[in-house]
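Every protein chain but one is kept in place in this view of the complex.
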Amino acid sequence: MKHYSAFAVAREALRYHTGWERAWRSPEPKKRYDVIIIGAGGHGLATAYYLGKNYGIQNVAVIEKGWLGGGNTGRNTTIIRSNYLQDPSAAIYEKARGLYEDLSQDLNYNIMFSPRGVIMLAQTQHEIRGYQRTAHANALQGVKTEWIGPERVKELVPIINLDGPRYPVLGGLWQERGGTARHDAVAWGYARACSAMGMDIIQQCEVTGVRSQDGRVVGVDTTKGAIDCDKLGIVVAGHSGQLAEMAGFRLPLEAVALQALVSEPIKPCMDVVVMANTVHGYMSQSDKGEMVIGGGTDGFNNFTQRGSFHHIEETVRALVETFPMISRLKMLRQWGGIVDMTGDRSPILSKTPLGGCFINCGWGTGGFKAIPGSGWGMAQLMATGHSPLTEAFSLDRFKEGRFIDESVAAGVAH
Amino acid sequence: MSTRLAKQGRLIDRSKKVTFTFNGTSMQGYEGDTLASALLANDQMMVGRSFKYHRPRGVVASGAEEPNALVGLGQGNRFEPNQRATTTELFNGLTAISQNHWPSLEHDIGAVNTAFARFLPAGFYYKTFIHPKPFWKHVYEPFIRQSAGLGKAPDKDSRDADTYEHFYAFTDVLVIGGGVAGLQAAKAAAASGAKVLLIEQSAYWGGRAPVDGGTVNDEPVDKFVEQLVSELETMDNVSMRSRCMGAGVYDHGYVLGYERLTDHTPGVQGPRHRLWRIRAKQIVTATGAIERPLSFAGNDVPGVMLASAMRDYAVNWGVNPGERVIVATNNDDAYRTAITLKQAGVDVLRIVDARATAGPLAEEARQLGIRVDPGKAIAKVKGGKRVKKVAICNQEGVGGAREEVEADAVAMSGGWSPVVHMWSHCGGKLTWDDANAFFRPDPSRPPLGANGEGFVLAAGASNGALVLGDVLTDAHAVGKAAAKAAGFKPKNIKAPVGETTAEAPMEAVWLMPANAEIQLRMKSWLDFQNDVKVSDVQLAAREGYESVEHTKRYTTLGMATDQGKLSNINGLAILADALESEIPKVGTTTFRPPYTPISMGAIGGEARGEVFQPIRQTPMHNWHDRNGADWEPVGHWRRTYAYVRPGESVHDAVNREVKNTRDNLGLLDASTLGKLIVKGPDAGKFLDIMYTNMMSTLIVGKCRYGLMCSENGFLIDDGVVARIDKDTWLCHTTTGGAERIHGHMEEWLQTEWWDWKVYVANVTEQYAQVAVVGPNARKVLEKLNAQAGGGMDLSKEALPFMEWRDGKIGEFDARAYRISFSGELSYEIAVPASQGQAFWDALFEAGQEFGVMPYGTECLHILRAEKGFIMIGDETDGTVIPQDLGLHWALSKKKEDYLGKRAHSRSHMADPERWKLVGLETVDGSVLPDGAYAVGEGVNANGQRNMIGRVTSTYFSANLGKGIAMGLIKHGPDRMGEIVEFPGTDGKTYKAKIVDPIFFDKDGEKQNV
Amino acid sequence: MLILNCPYCGVDAEETELAAGGEAHLKRFGPGSSDDEFHDYLFMRENPKGVHFERWRHANGCGKWFHAARCTNTLEVFGTYTAQTSEPPQDIKDAIAAKRPGWTWREFS
Partner (left out) sequence: MSEPISALNHASYDGIANVRECGLQGMITLRGDLSDKSLAKAVKDATGQNVPGQREALVSGDTGVCWMSPDELLVLVPYAEVETKLAAMVKALGKTHTLAVNVSDARAVFTISGASAREVLGKVAPVDLSSEAFQPGQIRRSRLAQVAGAFWMDDAETFRVVCFRSAADYVFKLLKVAAQPGSEVGVY
């Protein structure tokens, strides 16, 4: 792998950048791998990367129906935070956030992790109490967060309207080391690092069947032929149900559309990420200058990657109320992604009824921020059979009534 | 030099001068000008700076596709960044500033980037800025952010001075685009009797046709447009809106129309924008086509313009973009520009035609004295802030043997691309047309509507028909087809006959010259705004970013504010070539709404300020407001948190209310509590399922406190249920619970037990409900009775605890419930809402001698906490079951089934390790922090401190003079008297003793008097 | 932005008048059911890419719950019908068969 640096760019510039090599190889699949990961999104690629890096398992293929990073990894609003309430969530998201801190250096690919800080606004008494509760929990979970008053909110976000006629801003939960990253770069950086370890990333290859023997997975059928494996990881977000069906089990998931939008780019005016859950909106400003805005999910099953416009309306009017200066900015582009939602809105990282087959899904609206932690835990689970990071997120929790419900602290998982 | 021509200018009124400013300089234009045409008329060639390299940028187009001429428009509360000059109608007093430069447009420090452009290829930032780690946040990123971004941000405190609105429209056929195709399609559809709505983004009808010329039915096309417009205007079933853009097509025939009402007349009364939410059975997209630039070195220098745009400026606005013009093309259409300019007196130096042989229009050009050079290409345009010289070479080859010509403007045409956005937004597929080198709608794969059939049809140029005659024939047929698909019988009228001039085929030219050397490719722009060049796309392909989505994201091609209207196809072609593939195999990126950016204000519509969201008000709302209410939003309701007197803090007010209610008399507006009537022969059976308690056995005249769980076992609501008669119960819900629980009941009744005879009605707002609470509660009510002859006996004997009566209290028809959420003597009294204020006033007046004070929700909370009563939303959070709260007594053992019963038997819910409700008292009497967690020994497998419980409610009790709290603690009820530790976020650790949650009047003597 | 015809009031209601209610024709499992039955009843939702049956409420309208047969991949609506039935009516099944021959959903086809 050719090392990336300013020096390398300068050297290449002298020969008009004709010397750059491929960021990742484009191989044909081998007959057999130790591990196959289905899905070359952030979670799948990170799982492969940590299998190689932490456990020396490098005979790995990552199979992707479309293009790597082309699903929700490249469609989300790139918020990274770990100020979750429940222990298992705080653990995995904080692990992820910590890994994000050093990811550019680790991957030798600038993923532009920007720990600019995340505020979750409290606009009702109920939210104040919810976030104060989260702050207390976070302190014990090793997640650095802090309750701040309205004056500090205004200092951090000068464009905010503290006293809207409907919901005045009463304070907020502040995570200073939360922030954003460049979503595509996360996928590309992991892909490049996996490829450099000798792993095969096989794009444009659809899995058409999962083969098993005596209750254990032995391989997959694909549009590029049959491939054998000892272990299989299914990491395909919205399409998990279809893959699980091939593997002979069912998942408690539903696929719905989630929407987002960006404004035209303007000069820097907002340095932190703001989430306003009472009015259902969140916003940050990208390095390009676009205001990046997250919307809500539809209530019905949908695989079209298009959502209903009224959610965009609700989000935008909430944000115009919260940040009145955006009223005369313009929406440049809106898009949708298909997210897989579980019964408690928390993910599933688990063994499955099929031996050697593992599932990572159900991230709903909040998966991007978890990518490194999810990959780390999933790799541990697949390599060793157990991971404290993933333990609580097992499939059987629904049967036991042991939910991981994050909505309780007035928070929603974005 | 760009100037105003002596003649021409069909859209301007030369008798009406308009004054405006650009970067503080006063300029003049005419009514009918766009800001772009007026700037050009004032020889303002450079109008902005590009995104990445801060290169000079001039007007390149004349419409919505413009990537360069973006300005900050207006001032103060009407300032708007990134407004396209080409679609901004000029008005007196307009102020515009150019963007993305410092300190000025002419002298921009950021332009240093252009000198380093070679070191800043596509994606350079992924390879650099990696070390040292802290530099990204503190050095690199702030620098990049300052350099990027386009328009100035509006002032942080600015408040939009304008208003916005929405409008719902319904039509059989919606035609998007008011060019000749749209007009003709509308007419053909309307002839069937179908209701037609025709929307056009610009201020005028006819689109490009009047500029391009030609005849229809042997008359000049502008006459034809005029007649057609006036004909449509007289038809009752046709509505026409100009300045209304089709912004997006969504599922099931939903279309957004973006109408700009006062952008051209700011300050005029009425909304600025109106967002149309249109439902159409069929949509005709007649959105025309957009000309493509040619990729040659220096094609981004101000003065290089689309050939059609140059023609528009001349014909529509009488503007001559240059005095010495070179036309570069791969098709015949650009010859029209050359001819038009020449006829207007402009010196057209030559036509550089990449094709080996020119078409029939070449002869006409030559006759006018224009030199035509077939097989030639532009090697390079020279000049910094405006075109100075043009180097011409052979199209074949690498760009050697150049001839340099002095010129000040270049018109370029790389062919046309149909505007397929409206077709594609909702899933319509495209097909590649090799002859014209463009994607056009594939009629066999349209977007599908609710009935599974296609609901969008493309007409005219947006369907790939580029010649006037073809456009009209196509549009006529499509209009009829749309009417038919909408369920109407099209009339068999004849299509107008448009002129069809002979043209030679265009030739796809994706790079000029064909094998341009790298130095040229690094200067050949694809995306003018984002500074993406041919070499960047080639680099992306080389590095493995092969998918069109990868290339787009890696290079930012097509991600600018024009969303690739000019750059996408050219970029795709370069990518396909680099991958040794074909354009249709590489495919397009996804077309997403909106077509051009639309204002956030319009999307929000009227929902701002006072009507941002509904605020639900009780009948006594205004009284509370006048009497110091500190408001608390509870759902959409507003409730009084406390009544703050002058000079008092909110905290003081709460303490005063708490003491007074226990000592004297308090009034609470309880109108927000939900009230549901449940009636029918099966109502008792039904309520037994809804509640965990037994409600069917409740005796008429009595009340019972009930709990509701979800099917998943968690507590969702509570409240007092009263039995009204044999078949009728009245169920109280929490504030904000009325609609939710009503819906919950209806859901089970309609979808599970639909054969049960039960009706439910929500009568919450029929009543104003007042809690009359405190030792003097009975006295004040009896005084009202004494004053006005009310007959209700409110004595302990006549109305015992947990019973209700109907009757008259004072002069009011009332229902009194003898229930208490405070542990005091308490009556909750419901009167008709229309009498609520009068009743409240009467109580307040009569209560003066008894020390009456109104109290708010915080006092209510403290009073109930002193009594150890749980509160839905405090003690519960969606994860708590009745067993956690010691409410086993409310879980009927006799009933076989109720919602939540099965769930409670799952292993985790029956787990003895669950945290249970207890009271908590700090050892020093201080108040425990809200939301604090109790810690046990050690850490868990993830290194987190082990937690053993948490605070659910915590208050200062003015009655007890100390902090009291409730919480859920592991094994709590078995650990009475033990001390547990709660680390605060303030660095302190709070120690609290586990106690009985009932802090006050444990035997309940106060309420039973 | 879907439009569904409310079978009770006959209105072609747009999505903002409606509330989505998840999978249709659930069979309720209460006390006495096994852990598996109860788990599947609460959480194991059909999630097909294709024909789906679901519940909607005409919330900003007549307030009634009804069922819709819809394709989750194209959003085509095959028909709506009342909620007071434990299986799709024949005419709805026929309408689906006409558009999606060989369709199946849970125990229905």
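As written, the chain order gives the labels A, B and C, with residue 1 at the start of each chain.
Everything below uses one rule, namely that a residue touches a chain if its C-beta (ideal position, glycine included) is under 8 Å from a C-beta of that chain, and two chains touch if they have at least 3 such contacts.
Please read these numbers as outputs of a predicted model, since none were measured by experiment.
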Among shown chains, those touching the left-out chain: B, C
Touching the absent chain when the full complex is considered, from B:Gly270, B:Gly345, B:Pro505 or B:Gly1004: B:Gly270
From B:Thr95, B:Thr431 or B:Gln617, residue that would touch the chain that is not displayed: B:Gln617
Absent chain, residues of chain B that touch it: 163, 165-170, 195, 239, 268-271, 274, 277, 279, 606-607, 610-611, 613-619, 637, 677, 679-681, 757, 759-761, 763-767, 811-813, 832-835, 837-839, 842
Hidden partner chain, residues of chain C it touches: 8-11, 14, 16-17, 59-64
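Everything that follows uses one rule, which is that only the chains that are shown with their structure count from here on.
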Mean-CA-position distance for chain B and chain A (Å): 22
Intercentroid distance (Cα basis), chain C paired with chain A, Å: 31
Whole-Å gap separating chain B and chain C, where each centre is the average of the chain's CA atoms: 29
Overlap residues in chain A, where contacts from two or more other chains coincide: 304, 308-309, 399
Residues of chain B whose C-beta touches two or more other chains: 250-251, 254, 427, 712, 903, 906
Partner chain C, residues of chain B touching it in the complex: 250-254, 279, 427, 448-452, 711-712, 743, 746-747, 750-752, 754, 896-897, 901-903, 905-906
Interfacial residue positions of chain B with respect to chain A in the complex: 51, 78-82, 118-119, 121, 124-131, 133, 136-137, 141-142, 144-146, 148-160, 248, 250-251, 254, 256, 277, 426-427, 518-519, 522, 535, 539, 542-547, 549-550, 553-554, 556, 561, 563, 590, 592-594, 597-601, 603-605, 607-610, 612-613, 615, 632-634, 641, 712-713, 873-874, 877-879, 903, 906-909, 929-933, 935, 940-945, 947, 950, 982-985
In the complex, chain A residues that touch chain B: 4-6, 8-10, 13, 16-18, 20-26, 66-67, 69-70, 74, 87-88, 90-91, 95, 101-102, 104-105, 108-110, 112-116, 123-126, 128-137, 139-142, 146-147, 158-159, 164-167, 182, 184-185, 188-189, 203, 263-269, 279, 285, 287-289, 304, 306, 308-309, 312-313, 316-317, 319-321, 324-335, 388-389, 391, 397, 399-403, 405, 407-409
